[in-house]
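In this view, the complex is presented without one of its protein chains, the others remaining in place.
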Amino acid sequence: MPVSIRNSQDEVTAIIEGEIDHHTATEIRKCIDESVERIRPKLLKIDFSQVSFMDSSGIGLIMGRYNTMKIIGGKVEVQNPTPAIEKILKISGIQKLAKITKTQEVSK
Amino acid sequence: MPVSIRNSQDEVTAIIEGEIDHHTATEIRKCIDESVERIRPKLLKIDFSQVSFMDSSGIGLIMGRYNTMKIIGGKVEVQNPTPAIEKILKISGIQKLAKITKTQEVSK
Amino acid sequence: MSVLINETRMTVESRSINEGFSRVAVAAFAAQLDPTVEELSDIKTAVSEAVTNCIVHAYEKQVGKIYITVGIYENQTIRIKIRDRGCGIENVRQAREPLYTTKGGERSGLGFAVMESFMDKVTIRSNVGKGTTVTLTKQICGRCKND
Partner (left out) sequence: MSVLINETRMTVESRSINEGFSRVAVAAFAAQLDPTVEELSDIKTAVSEAVTNCIVHAYEKQVGKIYITVGIYENQTIRIKIRDRGCGIENVRQAREPLYTTKGGERSGLGFAVMESFMDKVTIRSNVGKGTTVTLTKQICGRCKND
């Protein structure tokens, strides 16, 4: 599984593992959307600490989740991007749509 | 440096790091031969625990060192081959020319 | 233009599973320049964008061939040419604009923006109905410089 999901009340945390490109994004998207549709959280946290590669398909993934969450009245938070991912986030201007945070604990 | 050398009286230990193929073998050979010619040991130990890849060029390397050591009246010992390297050693029959040993301590 | 030191050519089919292969193969060739982890990651990302575009845009629903040429030049420069024989781009200037995409949904329209910011130079040659060639150039400072 490329995504492990943790649910708490009103929150879904999706921890993505491995590489994010156009090929892998399809399954990652399905995993996340399945939880979001079932739980309809107020906040979707996507954790990138275990992502070893990401291209602009990752931005498309975040934007897509942002749109879904907007419809159900919730927000998206981008957690623990690696330095390489931060570089792409910066180009995208996604920080205007989703808060970028770092948690202390290392996600597993 | 692809090889680190340890000398003790009558012994040279060559710890090879990285990949052994026809391309890298040239420099590895030079490093080892330089020490052998200077010290003229009774025993040349070649340690393979840090080798991440080896093809038949590694066998050529051992055979070549066996020939040099024979001329100066010494022996070659092959230390700590990884499972992948053991597979190639078996094909080669090199164990008839050089003792294959495992040391307890992990070489660094 | 400086002297070509080493070159490889690859042909891959426009299947999405080959996105990963293409960037890893180019990175394996680029390794000869002893790049930093960051430089290698930049190259992989830019290649991934260009190859994905061939799959998503150029050939869309068919399977076509993607031609990748990687050259290493004397002044520590790598040049990667990614060519398709797909639909071509009508307005290249517009295509380069950040957030511009002809595919809605999950495409961000940032492919060319990422290539431009991760490489030194990006050139696009395209003919509608004939195909597109994207050339990515980057000088590698590398790890040796820090020794």
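In this document, chain identifiers A, B and C correspond to the written order of the chains, with residue numbering beginning at 1 in each.
One rule holds for everything that comes next: a contact is a pair of C-beta atoms (placed from the backbone, for glycine too) under 8 Å apart; a residue touches a chain by one contact, two chains touch by 3 or more.
Because the structure is predicted, anything quoted here is derived from the model rather than measured.
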item: Neighbouring displayed chains - absent chain, whole complex; value: B, C
item: Absent chain, residues of subunit C that touch it; value: 6-13, 15, 17-18, 20-21, 24-25, 28-29, 31-32
item: Chain not shown, touching residues in subunit B; value: 19, 21-23, 25, 29, 53-57, 59-61, 63-64, 83-84, 87-88, 91-92
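Heads up, the rule we're going with is that only the chains that are shown with their structure count from here on.
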item: Identity of the chain that, by mean CA position, is farthest from subunit C; value: B
item: Centroid spacing, where centroids are CA-atom means, of subunit A and subunit B in whole angstrom; value: 49
item: Chain centre separation in whole Å, for subunit C relative to subunit A (CA means); value: 25
item: Inter-centroid spacing, subunit C versus subunit B (mean Cα positions, whole Å); value: 42
item: In subunit C, residues with contacts to at least two other chains; value: none
